[in-house]
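Below is a structure I'd like to ask you about.
Of the protein chains in this complex, all but one are displayed in their positions.
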Amino acid sequence: MLQGYTLPQTPTGRSSLAPRPPWHYAGDCLAVEFEASPQAVRALLPSALEFESEHCCAYFIEWQFATDDGDEPLEPATSQYKESIFLISGLFRGEKVAFCPFIWVDQDVSLMRGLIQGWPKQFGSIWVTHAYAVAGKAASRHAPGGSFGASLTVKDRRLVDALVTLREPSPSLPWPSFAKAVNLRLFPNLARGLHDKPALFELVRLKSRDVQVGPILKGEATLYFHDHPRLELPLLKPVTIGAGYRFSFALTVDDLETLMDLRE
Amino acid sequence: MLQGYTLPQTPTGRSSLAPRPPWHYAGDCLAVEFEASPQAVRALLPSALEFESEHCCAYFIEWQFATDDGDEPLEPATSQYKESIFLISGLFRGEKVAFCPFIWVDQDVSLMRGLIQGWPKQFGSIWVTHAYAVAGKAASRHAPGGSFGASLTVKDRRLVDALVTLREPSPSLPWPSFAKAVNLRLFPNLARGLHDKPALFELVRLKSRDVQVGPILKGEATLYFHDHPRLELPLLKPVTIGAGYRFSFALTVDDLETLMDLRE
Amino acid sequence: MLQGYTLPQTPTGRSSLAPRPPWHYAGDCLAVEFEASPQAVRALLPSALEFESEHCCAYFIEWQFATDDGDEPLEPATSQYKESIFLISGLFRGEKVAFCPFIWVDQDVSLMRGLIQGWPKQFGSIWVTHAYAVAGKAASRHAPGGSFGASLTVKDRRLVDALVTLREPSPSLPWPSFAKAVNLRLFPNLARGLHDKPALFELVRLKSRDVQVGPILKGEATLYFHDHPRLELPLLKPVTIGAGYRFSFALTVDDLETLMDLRE
Partner (left out) sequence: MLQGYTLPQTPTGRSSLAPRPPWHYAGDCLAVEFEASPQAVRALLPSALEFESEHCCAYFIEWQFATDDGDEPLEPATSQYKESIFLISGLFRGEKVAFCPFIWVDQDVSLMRGLIQGWPKQFGSIWVTHAYAVAGKAASRHAPGGSFGASLTVKDRRLVDALVTLREPSPSLPWPSFAKAVNLRLFPNLARGLHDKPALFELVRLKSRDVQVGPILKGEATLYFHDHPRLELPLLKPVTIGAGYRFSFALTVDDLETLMDLRE
């Protein structure tokens, strides 16, 4: 009897690309709030969501992952990955939500866990300046005055450059926030005639628990989206750039709420 | 109105990780037939398939991909990838079929197209000796006497080493063959209580068309599976090693046949 | 007694990053001839060379490497690499030579062998369309009508895009040709006060033997250099683009001629 939360399935289930939930995460996060053109935000919202505002946020995160056994962080070749998330604002039944039109990650296990949650993950190369516990020209500090850069490159073309200089503590996280994201879960059919009729297509709301957030610092930021011959992130080019943030956080995922079945 | 065969969806559909079929492929393939333990083959077959024999085959392929527009091969950073496929034999309703317990690839788009077809793709680092149109100590030839190596490494651990020395033309392709594979399409649920009840779980049969095969050469081979702390490919360690093969081929995919719904 | 042609040295010498010569190479090569601004060519020539013409050539090569033992191609994870070479024209004591202002490669062993020959190698991500022995939308052919793309990306920023459509056989290789290159061998000092006084600085001429060239095809080409915040290849932006070429070749290197000691 084959077992496995995802493919591949084996008698033990151990080979499954994504392990069974719960999934525990810890991340160092650099974020930049920005406003995009309202038309672009409207155009990228699914029809089940209404326009709320032009507020967007770009995140660059260095993650570590663990299951309940918790040994994965000791094999960092398997449990570390980097991610770049872009969120826009929307309204679902009158409630403010975040929606993710684009996200890039650099690891297969994270891509699979992401698809299951409706994150539209693709592969990219993400880099974020590290903070160190010492001072020096090469050592950025998680402290007022500390400067951090981040970049996203997809299929060998630079797509995004970001820069944040921390100035002061912040009582709140940036908005839109991925903790409250509403996503699309989509798995297509390949049988001829069914290419437009997905096997699975639903609006879902993320659920996370045991969220912890470390000290949040905030400051000024720059954010630049490069033109790209195919990728459409530049639709969201910043019109106004807001605050930059840096913080660490941890959370656990083992649940998801389905809001609507979107198949006709 | 958002469009896209897969996520991410946008107004144009251009950003979709996997483009709409048809999908055109060309590949240079190194293959090694082998026999695994019958118990291992039985253990890795889904319950809808019966044991046929201990015949297995390992493939190492350098692919190029195109849609109908056909321009992708001119952007090889986007359209090239490498893949390592392991096939076992099975019977479905009395007919000999191939089943894929394990497959590794090095590109996100291929991973997504693979999941849609039921290939249990994960990421790996695959290398295959190249053939050249000249002679020399560094230049392997697609000709009798030509030697080719291949390796698969997953999460920074070597998993497979293969070696083929070509001796003579072959009238036939190796068996089991991925053209006739029966796969599992599986997409899990994350809602609490549903982790064991996938949203989609079906037995499917691959369909390909416009298959072309170049000159097939055959010879002797070695194949070695390294132990691994987590991955279960070593269950299929070769008991007997058969012939090695090298050939080029092309095919198109835009259809799939569902054989059984496997949800209870 | 430690041995090794390069570091690291060990009792056996086996661990040396670059093995002892001779070095045997085989490559599939895509090339585009172009003319740059004469001022840029003059500015990039070392003072020991005079200006000859604005003729330049860009090469994109998929290499395989072997020593005399010749087993390296069977471990392609070790012996394969890709390279992008840019050559300009010069005169040395009245003789036409090629000079390499910029070259990128994706492997450490090749970088080390290159530095020893005076190639100014840095790391880049290089992709080149593959030719296949079959036809199809995804299968480029080494034949009239075959189209091939190539790209170079350095530190996550696209630097070069090239495109060649083959039209006809060519009796000759592109010019300038790396077989006749004159290079600078440079190894700096780090002791304070000596940063401008290299330990080694000489003008050298490459020597290769046992050169073999397969069928050369030629056609039209495009070549584009992207702007870059730091790298200076864009100085050589094509003013006129000449022919594109594709061919396979093999050669052996185990000698070098020193032309001048350039230390004051």
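Order of writing sets the chain letters: A, B and C. Residues in each chain are counted from 1.
Operating definition for what follows: a contact is a pair of C-beta atoms (placed from the backbone, for glycine too) under 8 Å apart; a residue touches a chain by one contact, two chains touch by 3 or more.
The structure displayed is predicted, hence computed values, not measured ones.
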The one residue from A:Pro76, A:Pro169 or A:Pro229 touching the chain left out of view is A:Pro76
The one of A:Phe34, A:Phe65, A:Phe86 or A:Phe225 in touch with the missing chain is A:Phe65
If I consider the whole complex, including the chain that's not displayed, which of A:Tyr59, A:Phe148 or A:Phe225 touches that chain?
A:Phe148
Hidden partner interface residues of chain B, rising order:
125, 127, 151, 153, 156-158
Given the full complex, what residues of chain A touch the hidden partner chain?
24-28, 62-68, 70, 72-77, 79-80, 125, 127-130, 132-140, 142, 147-151, 153, 163, 210, 212-215, 248-252
For chain C, which positions touch the chain that isn't shown here?
1-2, 4-12, 14-15, 17-18, 20-21, 43-44, 46-47, 75, 77-78, 101-103, 107-108, 111, 115-123, 155-156, 184-192, 195, 199-200, 230-232, 235, 253-258
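FYI, only the chains that are shown with their structure count from here on.
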Given over half shared residue numbers means same and under half means different, the chain B/chain C interface is same
So, in whole Å, the Cα centroid of chain A is separated from that of chain C by 40
Can you check how far apart chain B and chain C are, centre to centre, with Cα atoms defining each centre and the answer in Å?
34
Could you say which residues in chain C touch two or more other chains, in rising order?
125, 127, 151, 153
